[in-house]
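Yeah, one chain of the complex is gone here, protein chain that is, but the others are all in their spots.
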Amino acid sequence: MDAQKPRHYTLTVSCPDAVGLVAAVSNLIASWGGWLTEVANHADRVAGRFFMRNEVAADSLSFGIEEFKERFIPLARKHRMRFEIRDSAVPRRVMILVSRQEHCLADLLHRWRTGELPFDLRGVISNHDQLRSYVEWHDVPYHHVPVSPQSKAADFDTIGGLLEEESVDLVVLARFMQILPPELCARYEARIVNIHHSFLPSFAGGRPYEQAYARGVKLVGATSHFVTAELDQGPIIEQDVVRVSHADTASDMVRLGRDVEKTVLARAVRYVVEDRVIVYGNKTVVLA
Amino acid sequence: MDAQKPRHYTLTVSCPDAVGLVAAVSNLIASWGGWLTEVANHADRVAGRFFMRNEVAADSLSFGIEEFKERFIPLARKHRMRFEIRDSAVPRRVMILVSRQEHCLADLLHRWRTGELPFDLRGVISNHDQLRSYVEWHDVPYHHVPVSPQSKAADFDTIGGLLEEESVDLVVLARFMQILPPELCARYEARIVNIHHSFLPSFAGGRPYEQAYARGVKLVGATSHFVTAELDQGPIIEQDVVRVSHADTASDMVRLGRDVEKTVLARAVRYVVEDRVIVYGNKTVVLA
Amino acid sequence: MDAQKPRHYTLTVSCPDAVGLVAAVSNLIASWGGWLTEVANHADRVAGRFFMRNEVAADSLSFGIEEFKERFIPLARKHRMRFEIRDSAVPRRVMILVSRQEHCLADLLHRWRTGELPFDLRGVISNHDQLRSYVEWHDVPYHHVPVSPQSKAADFDTIGGLLEEESVDLVVLARFMQILPPELCARYEARIVNIHHSFLPSFAGGRPYEQAYARGVKLVGATSHFVTAELDQGPIIEQDVVRVSHADTASDMVRLGRDVEKTVLARAVRYVVEDRVIVYGNKTVVLA
Partner (left out) sequence: MDAQKPRHYTLTVSCPDAVGLVAAVSNLIASWGGWLTEVANHADRVAGRFFMRNEVAADSLSFGIEEFKERFIPLARKHRMRFEIRDSAVPRRVMILVSRQEHCLADLLHRWRTGELPFDLRGVISNHDQLRSYVEWHDVPYHHVPVSPQSKAADFDTIGGLLEEESVDLVVLARFMQILPPELCARYEARIVNIHHSFLPSFAGGRPYEQAYARGVKLVGATSHFVTAELDQGPIIEQDVVRVSHADTASDMVRLGRDVEKTVLARAVRYVVEDRVIVYGNKTVVLA
């Protein structure tokens, strides 16, 4: 799980379960001289589905990722596999969307700048202008798109345009307090990661800490999930909680929750950019 | 927080917040020579309400609990205090209700038998007969009351009768899979502690682990709360969670959840029998 | 990770790392028609060593465990594998050793009796007689062996004899406050699991909670490890902690620690009886 490890290809597979899948895949890779440096898999016996993640050392193969894909297709067809192969030398192109709350953004920027989180940050989009100087200090482009009630449709077109222009393959909503239009959710299916400031499914929707305070819970949490058209209902990637007590006001919960939000989001983004997350139905398999 | 500490009186107070409350109470007790061995309090600035818990060493007072109460009443009236004074030498009389799942019962019985949880166990009531031998090995009376659909009303009368006969002041539902009638909830207001096998308010009602599995959450939890007429909606005393993953089936969640359930219930019962829990509105103040 | 899953053989392997190991093993099993229901592995790049755990559905093979072993030996030789194959239908034969503190014993007995922990309990040995009635209620043989200073050597011979008589393959020290003689440690290498009541390597040796109290730590913990001749220095299987504060006395820490001890020991035993633990050097690989 070391971000600094040598260049490798990561193959992720999702297919109907059957005898001999591990053998078939590992055998094919071994027949090329491929060195498996990490293997993880999961059989969902309820769904009858098999999931697999293989890391292959790039320098153990005499060919590149395109040929890897071509050579893998026959086996994939045979077992009706959905698969993806990624090159660790070609990090994901990421756009971060943020509103006014900056803790998740600051946390991600720090992890990105120090090399802890390996992605290619293409820019930050915000419906406010206040974080410009902070972001630009990092030499990261900052786009202010107001998303006002009157101009919402046009503003989301602008956002969609920015994502396309930068060929973004991962959108991170780092406390972006706006609901994305369904067509954007569909276009970036399983490629938009959100952080919701509650332990879902509790307290979906607005003002979760106020809801938590009113209910008198003894723990508050955060949930990172893929965004779907249905608000706060997408596949959950990661969650965590922190203890609160009667002595904590709603604003204490906000403060305590911030630490959980940023940790949970950073973990979820890490899982995604390391190709550890496979979506199936409305759930995720996280092969960590 | 030591169960083996010397005999003491515990005074718990809930009243409108005002200047000088700590002084007034501590001063009165000091004027009697009373030694405060533990003091905790909380001001809820939203509700404008003050909560207080004082432990007074019994041998520092020249009189008993009845005179303590009488001497305290004038101050209580002046500040519109709801208060309770309990003698650690007179432990609560407890009845445990259980169905077929025995992990919470076994855990409570062990803590009670070894003196960790100081209460006076009057008996166990179950709608099944299968735990009789285990309970009776502990020299604890076991009452089998079927609570069948046909006889439910009569059966709950029987249960109510057993509680009265034993002058029970705390009922513990240790996975008792039956819904108590509203009149029983009302009669034992803030004196019935339940363990619900989810992190409420998520997954209230039936089969919470199956609900959690279906939603794909990454943590499952348990909640101990006072029982009110509204199912799973009473004031929360304690909660906790445990990590699960895509690799865990619903029955794995059941197994992992059991450990959380018994720990959470044991903590909640401990808080209650040590007079640490004050209910206000639909919330609890736990002065631990 | 479900204890109730169908009969399976579990193959665990430890060998020098090399290209094609996953392929070689999975291929061999696939060539027999073997269905891999769970696969986990780990490459230790520092030690250059590979670890693997495979579960094979028993009814997918046309032969039994003895033939499995024979058929596997050539491959094992080729790759200098240390390996073990176990049949889930032949649970480990377990002896529990305990002194006066009964919380870990009670917890294990409960998990065993309700089928949560799948092992074959051959008996309980104690240097005190006080837990006899509790153990015997479970229809489990109880052996009182005093282990007094004068008779220590003979007493450990008696214990060793009981282990041999019952062909025990796992010894669980559930707070057995005696140091085992080196020859017993050697004879049952990686087959004696202990629970130490501190977060090792902190507070090895005697009275760890008193040490923790004196040092003013803010968390106390427990460690389950394999027993070696060097006290509290064996390979760690599992650890956990619980929060304490200045308000907790050493005896509060004892109480809070008990819950961690029993959870940690139960998890460690579960890992072992499910063949998830491979020892290498002074460390464990836990393929959970």
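Think of it as A, B and C in the order they're written, each chain with its own count starting at 1.
Here is the rule we go by: contacts are C-beta pairs under 8 Å (C-beta built on N, C-alpha and C of every residue); 3 or more make two chains touch, one makes a residue touch a chain.
A quick note: this is a predicted structure, and the numbers were derived from the prediction, not measured.
Of the listed positions C:Leu200, C:Val227, C:Met253 or C:Val269, the one in contact with the omitted chain in the full complex is C:Leu200.
For the options B:Ile29, B:Ala58, B:Met81 or B:Val264, the residue in contact with the chain missing from this view is B:Ile29.
Touching residues on chain A toward the chain that is not drawn are 1-4, 102-103, 106, 110, 114, 116, 134, 137, 247-249, 251-252, 255, 258-259, 263. Those residues of chain C that touch the chain absent from the view are 42, 44-46, 199-203, 215-219, 221, 235-241, 245-247, 249, 282-286. The missing chain lies against chain B, touching residues 19-24, 26-27, 29-31, 33-41, 43, 45, 60.
The rule is short, and it goes like this: only the chains that are shown with their structure count from here on.
Taking the mean of C-alpha positions as each chain's centre, the chain lying farthest from the centre of chain B is A. Taking shared numbers over all numbers used, the chain A to chain B interface scores over half, which places it in the same class. Between the CA-based centres of chain A and chain C the separation comes to 37 Å, rounded to the whole angstrom. If each chain is reduced to the centroid of its CA atoms, chain A and chain B end up 41 Å from each other.
With touch defined as above, residues shared between interfaces to two or more other chains in chain B number as follows: 247, 249.
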